[in-house]
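Below: the structure, in structure tokens.
The complex appears here without one of its protein chains, the remainder shown in place.
To keep things simple, chains are lettered A and B as they appear, and every chain counts its residues starting from 1.
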Amino acid sequence: MNNKKTYLFALIPFLVLCILFELIPIIYTSVRSFVPEGKDIGFTFENYINIFSKTLYQKAIVNSLLISILSSIIGLIVAFIGAKAVHESKGKLNNIFMSILNMVSNFSGVPLAFAYIIMFGNVGVMTMIGSNYGIEFLANFPLYSVWGLLLIYVYFQIPLSTLLLIPAFDAIRKEWKESNALLGGTNFTFWTKIGIPILMPSILSTFSVLFANALAAYASAYALLMNNVSLLPIRLSEQFVGDLVQRPEFGSAIAVVLIVFMIIAIMIQNKLTVKKGI
Amino acid sequence: MDTNKKSSKLAIVVIIAYLLIPLVMTLIYSLFEEWIDILPRNFTLNAYIEIFSDAVFWISVGRTILISVVPIILCTIIVLLAMYVTYIYKPEWDKYIQILCTIPYAVQGVILPICVLALYTSVPKPFNNRIFLLISTYMIVILPYIYQGIRNNLQGIGAKKIIEAAQMLGASKFYAFFRVVVPNIMNGVTVSIMLSMAIIFGDFVIVNTLAGGHFQTAQMYLYDVMKKSGQRTCAVIIVLFLITLLISACAFFIQRKKKEEA
Partner (left out) sequence: MSYIEFKNINKFYGSNHVLKGINLKIEKGQFVTLLGPSGCGKSTLLRSLAGLEEVTDGQIILDGEDITKKEPKDRNIGMVFQQYSLFPNMTVEENLAFGLKLKKLPQEEINERIKKAIKIVALEGKEKSYPNNLSGGQQQRVALARGIVMQPKVLLLDEPLSAIDAKLRKSLQLSIREIHDKLGLTTIFVTHDQDEAMVMSDVIHLFHDGIIEQSGTPVEVYTRPVTSFAASFIGNYNIFEADKISKITGVQWEKQVAIRPETIMMSRTPIENDDRFKMEGIIKEHIARGNVLRYTIDVNGIEIYADALFRSASIFNDNEKVYLSIAERNCVCI
């Protein structure tokens, strides 16, 4: 039939976009991460050695992993309770819940950080109430710390994880619960022996989405603490922009470390979804 | 069974309350002059009047809309063109397109803009133009959503058969894809477009990294106001949040309309 390959021209814009703004930037960064600092060419592992040996950056890695894993786990637990509740009750409340989840999933980044500042910040409402009434916990709330950040991260993880888990509960059939009850099982045995094992792939893949989401998040932390918190995205950014001396080669190595963490998270997710045959 | 249902309802209510508290606090904060005790005092709409009468605010909202719309339109066209090739002529290439459209997940957040910045600040014009970099980076960020949206909708309407039917009626493959199939999937793709819109609208990290102070979007305006007045900041947050809500509400209604039609 038509043996002219003119149709291939239609691929060009896509390829140009992906090559210029996806592949080359990533490859360039990866290559540059092996170049000695301040040099144009050369090969070294020094940038990586520095990341993993200097306390400042070790701390950033630990903090980033800690905050990503903890916020994902807490988010998942709340999401599990929420999605299970949606699964078990029908009606108007479910619709309201879904709408609110969709709504607050847009509430993140700078606005979210500021909302926490007016609640728990130095002159925040809760802080003032705490000091007025002698509630120590509120008066000295550690918002400007990793723990304060964790609170904010948990907030944006909850709507995302709940929205991801609710459809997974559709796989739980009513008949299984009935069979479990007929065979003498309790609600507890149902969830531990049947429900959670069936949901496990969804739970794990949701976890990896949450983990990646938290690991690369930047805006909330930056709005709350500027560069005064040791997190990988903050440390990465300050090597390229801002007041400090710029260290692009070292920064590239941080970027690669982050990308590797992200790829591990995505690969776990892909592997699980393939297994499920979706 | 009944207690089970009650505890489910309670769980949902508690989560809703937890999620709404920061929003409601922000709203109240924006409406009162003073809030240092349990109850806020002196109701006022001043903060809203101030920002609504601030031309800079409207210009930055306008910039945000512009910087969202342009990459979305371009990205949709580019992906449609690529899908035209892989869907009709080279289905075996689709897996590579899919990989290219998944990579952005691995460079989420701060990573991609930093990589782009590192590469392009030192190159000659026009490639180091910040607006150009910003638009291109946004296109990569929304690529996964646009691609998924188009692909799912092509499969959903059975585009293969529709193209064959159009061909049998005298249409070329190009005409069949762009004039028959594309109008039929645009409704569904609008959902991904609105999602992309919400993502770009809420972006701070990319615009802050790539454009810095050179291109003030609504999020950058918000960041500036943050240093000046808490009350006004809250008002800006509420207004921006309502705009985002409007965008996602559009997506939601389109999706529901589509479900009703099917």
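Note that contacts are C-beta pairs under 8 Å (C-beta built on N, C-alpha and C of every residue); 3 or more make two chains touch, one makes a residue touch a chain.
Quantities reported herein were computed from a predicted structural model and do not represent experimental measurements.
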Which one touches the absent chain: B:S7, B:N46, B:T102 or B:Q167? B:Q167
On chain B, what residues meet the omitted chain? 157-158, 161-162, 164-172, 175, 180, 183-184, 261-262
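The criterion applied here is as follows: only the chains that are shown with their structure count from here on.
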When the C-alpha atoms of chain A and chain B are each averaged to a single point, how far apart are the two points in Å? 18
Contact footprint of chain A on chain B as seen in their complex: 4-5, 7-9, 11-13, 15-16, 18-23, 25-26, 29, 35-38, 75, 77-79, 81-82, 84-86, 88-89, 97, 100, 102-112, 114-120, 136-137, 139-140, 143, 173-174, 198, 202-205, 208-209, 212, 219, 222-223, 226, 230, 233-234, 237, 240-241, 244-245, 248, 252
Contacting residues of chain A [partner chain B, same complex]: 7-8, 10-11, 13-15, 17-18, 20-26, 28-29, 32, 78, 81-82, 84-86, 88-89, 93-94, 96-97, 100-104, 106-112, 114-119, 123, 125, 128-129, 132, 155, 158-159, 162, 187, 212-213, 215-219, 222-223, 233, 236-237, 240-241, 248, 251-252, 255, 258-259, 262-263, 266
